[in-house]
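Please read the structure below before turning to the comments.
One chain of protein is taken out of this complex; the other chains stay put.
Up next is chain A:
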Amino acid sequence: MTVGFSAHQIPRQPLPQILKDHYFATKVDTVVTVSFGLLTLWFLWSILEWAVLHAYFDPANRDACVQSKGACWAVVSARWRIVLFGLYPFEEQWRSGLACLAIILTVGLSCLPWFWNAKRLPMLWIAGFAAFYILMRGGVFGLTPVNERDWGGLALTLFIFAAVVLIGMPLAIVFALLRRSELPWISRTMALVIDTIRSLPLLTIMFAFAIVLPFATPHWMSGQQLYRVIVGYAIFFACYQAEIIRGGMQSLPAGQEEAAKALGLGYWQRISHIVLPQAFRNALPPTINQVVITFKETSLVTIIGFFDILASGRAASGTSEWSFATVEVYVFVAFIFFVFVFSLSRYGAYLERRLGVGVR
């Protein structure tokens, strides 16, 4: 759908002309513009009234809050530490905050093209994840140890997300290679596994790994519930991501691999130097999309009983003192998710335009 001009080559039209073309071109357009415009205004006004004009921000005003018909942001200013850090020891919460920053920084740096090669990106993620783990777990460098059971809030959500991507990505490459194997029994088995897992809901996979695995494996293999859920989620992620990578591989011209073969490169050299780099480039937009979805669906662990940001949000308004302000806490948590997900998906859309992948 792109025309042969870039944005700055098209002469800008004067504002009245834009208004006429896009808002008041026909009578029907005028009616639509006016009615939708009024609807939007009414909507924005009610939100403004609820969220700002009639709202209270100071926890001291709790009693006034109960009477008011506006939002009660006081609950957020009183309980934001619970929402972000859960039951993490109060004096140590700066560690939790720093750890969250480490993950956010890792995700942010992965967006820079400088990191996009087979050495730098894994190094970046392993470093970010290690920093997170050391800060949270403690026990070294004079940090007091904190058990995983006490992790919670945003930190736990980010931990599960980062661990799933870190384990799932290499797994996805393995799955995709097995799926493309020339031995039919390998590729067919892998296809069956991938299709089966893809047609099951994530929640049932997490549930199976959390509840069933201890029955089916020897005691020493079952490990902590948190890590079992992460492994289950990583396998689920890998099945989706494997199909995306396979799509990227299939869109490569066959000549690429044939040329590599003709040059005498071995299988691993072909895969790591010719096929995978190009496949990842082709598959970049759907990969970002998958990462975004993974981050959003991390919130499902709250159903299995983990104290992630959603559960800690519910706990923040769970006491009788703030029980009337549930909606405000949900809006606050939703806002946190929105900021992460919206910026990542905008970045994905920008990348898609820049690489021109969507056009070809």
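Everything below uses one rule, namely that a residue touches a chain if its C-beta (ideal position, glycine included) is under 8 Å from a C-beta of that chain, and two chains touch if they have at least 3 such contacts; residues count from 1.
To be clear about the criterion, contacts and distances are computed from a predicted model.
**Q** One chain of this complex is missing from the view, so tell me which of "Glutamyl-tRNA(Gln) amidotransferase subunit A", "Glycine cleavage system H protein", "ABC transporter permease subunit" or "Lysophospholipid acyltransferase family protein" is its UniProt name.
**A** The record for the missing subunit names the protein "ABC transporter permease subunit".
**Q** For a quick check of understanding: of A:81, A:120, A:137 or A:314, which residue touches the chain that isn't displayed?
**A** The one listed residue touching the chain not shown is A:314.
**Q** Taking the entire complex into account, which one of A:48, A:130, A:211 or A:259 touches the absent chain?
**A** From the options A:48, A:130, A:211 or A:259, the contact with the absent chain belongs to A:211.
**Q** From the list A:150, A:257 or A:297, which touches the chain that is not on show?
**A** Of the listed residues, the one touching the omitted chain is A:297.
**Q** So one chain is hidden, and I want to know which residue out of A:93, A:187, A:278 or A:326 touches that hidden chain in the complete assembly.
**A** Among A:93, A:187, A:278 or A:326, only A:326 touches the chain that is not shown.
**Q** In the full complex, which of A:126, A:174 or A:200 touches the chain missing from this view?
**A** A:200
**Q** Would you write out the residues of chain A that touch the absent chain, in ascending order?
**A** Residues 1, 22-23, 25-26, 28-29, 32-33, 36-37, 39-40, 196, 199-204, 207-208, 211-212, 214-218, 296-297, 299-300, 302-303, 310, 314, 326-327, 330-331, 333-334, 337-338, 341-342, 345 of chain A touch the chain absent from view.
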